[in-house]
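Missing here is one protein chain; the remaining ones are kept as they sit in the complex.
Which chain is which? They are A and B, in the order written, and residues in each are numbered from 1.
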Amino acid sequence: MSTCNEMQGRLNDYVDRTLSKAEAQRVEAHLESCPACRRAEGELRALIDAAGGLPKALMPQRDLWPGVAGRIQREPRSGTARRPFTQTIPRRVLPFAAAVAVTVAALYASAVWRTPAYVKAEAHYMRTRAQLLAAIEARGERLLPGTLQSVEANLRVIDDAVQEIRAAIQDDPDNPRLVRMLMATRHKELDLLVGVIRTPQPIGGAP
Amino acid sequence: MRLRGFGFIVALVGVFTAGAWAYTEVQEGCDVAPGGAVLIKNIAGSINVQAWDRDRVEVKARLGAGVKRLDFNCTPRRTEIEVVVPRWFRRQIESHLEVFVPRPKDIEIDAVSADIRVEHVAGTLELEAVSGDVTVLGGAEWINAEAVSGDVTLSGDAKHFDVTATSGDVSIAGNADELDVETASGDINLDGSFGAVKLEAISGDIEIAGSVCDLVVETVSGDISAARVLKTTAAESVSGEVRLTGDRLSDGDFGTISGRIECDTGLAEQADLEIESVSGAVALTLPQDLGATFNISSFAGSIRNDFGPQAERVDEHGPGSELQFTLGDGAGQVDVETHSGNIRIRSR
Partner (left out) sequence: MGRRTPVDNQPDDAFLVARARAGDVAAFEQLYRQNVGRAYALCLRMTADAALAEELTQEVFVRAWQQLKTFRGNSAFATWLHRIAVNVVLSERRTRSRRAARITPMRDVAALDAPAAPLSPGVRMDIEEALARLPEGARTVFVLHDVEGYRHNEIAAMTGIAVGTSKAQLHRARRLLREALR
């Protein structure tokens, strides 16, 4: 039979659900017969709920961006040195991609990844991807030979991966880890496409 | 002090006396102060830079037919060398430059289809080629190399290597505090002893012989193989295979969708090891005398454990099996989760 003193120590672990089944049952048995400890448990739960419910974001008194901007302009990251032969991302492509990103973000924010809206978000991604790919193809003969095939091959790998993850989500719909992996894989895709568009290509024809 | 005029006259004389030869030989040079930089631009052909003991920069150029001139501008701390070709000239006119510089110089080279080679220069090297190869021998202080379809080969020691290649392969042999390499379809090969390493390839394979202290490595379809990681690692591939041997990892993070993960490592006190996969198999080998809490689960894959406790079904009627157990003081944390990939935990 546990005493209240022992309980004080155990209560935290009980509420955090890190006790074994047997130990948790012992605590529950004690709580059933001890109003003082029940009160303590109630207070503890209320505290933890309050803590978890605190606003996740608080705004600073002043805008800190100018300070940040000043420091990052002074310290360019390596790899952003001048590129004399770089072609920049075609302007007409960017708004589409940005629009998709915003839509997808908004849909994910409402945790609707289990609903048809999630399927809609995926459709938006596919459309942006098609647009970025079209932009790459339009630069066709200015790309290095093999770049386009290589990009398409890797997009297929990513596509297969996405199909796999989606099938897994159907099997195991309550698993947030799988949605994270899906997002990460989509990230790689965008990185891939943006990377190709920014890669310097030879001027004056392919070598 | 501009010596352009002089160089041009030599070239002109060369053309007239040599008749219809393809190349004109030009030589330029000037005395320089210690430190400072040498900037070299050549569209096609080759650029060879070698360190020497003199306080002087000299260039011997073989200019292809059609080259307008070799620009050579020299101030004590900055030397600019450029092969100037007519804008409208579509053919690649090849010129070959041999440049001699004092050792502690910074070098900046822009090439398109010229190969770049730098030997034994000790400053900061910023080398860019599109289809030329980039080769560095004898290390440097800081090397920043970019090639699109050319290969990048660096040997020697440096504080920091930063390499971006697209379809070219990257090979680095030497020692460095920091290393950052990105390729798309090129392979990455490292051999030596490295501190903080970040590697990214898309379809290229990544192979690391030698040792790395902290490794972050990622591919889409390429395979990853690391012989010895000392402290921390994050390794990820969508469909490639990840094979990694660790010393005493304090932090390990592995992920794949359909690839395979094989990790053989010791763990530091209170280490945190996490492995995630969808359909890829996971084989984890750990030392017998480990202190860690294990949390292993798979929705549809099998779980085999050499350390004793066996997996149980989560629910009698549904899918999923999981295995939770503790070894030693349970201070470390080992989490492995797959959807359908089989999990095998082995003891050394």
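Assume a residue touches a chain if its C-beta (ideal position, glycine included) is under 8 Å from a C-beta of that chain, and two chains touch if they have at least 3 such contacts.
Because the structure is predicted, anything quoted here is derived from the model rather than measured.
Within the set B:E80, B:D157 or B:D335, the residue that contacts the chain not displayed is B:D335. Remark: the omitted chain is touched by one listed residue; of A:L44, A:L133 or A:A167 this is A:L44. From the set B:D180, B:E207, B:D223 or B:E241, the residue in touch with the chain omitted from the display is B:D180, counting the whole complex. Counting the whole complex, the residues of chain B in touch with the unshown chain are 180, 198, 216, 218, 234, 236, 250-251, 253-257, 270, 272, 274, 276, 293, 331-333, 335. Although one chain is not drawn, its touching partners on chain A can still be listed: residues 9, 12-13, 43-44, 47-48, 50-52, 54-62, 64-65, 67-69, 71-73, 75-77, 79-80, 97-98, 100-102, 104-106, 108-109, 111, 176-177, 180-181, 183-184, 186-188, 190-191, 194-195, 198.
Heads up, the rule we're going with is that only the chains that are shown with their structure count from here on.
A separation of 27 Å divides the Cα centre of chain A from that of chain B.
Considering their complex, residues 90, 92, 110, 112-113, 126, 128, 130-131, 144, 146, 148-149, 160, 162, 164, 166-167, 180, 184-185, 202-203, 220-221, 238-239, 255, 257-258, 276, 278-279, 299-300, 319-320, 337, 339-340 of chain B touch chain A. Here chain A touches chain B in the complex through residues 78-79, 81, 83-85, 144, 146-147, 150, 153-154, 157-158, 160-161, 164-165, 168, 171-172, 175, 177-178, 181, 184-185, 188, 192, 195-196, 199-205, 207, going by the rule given at the top.
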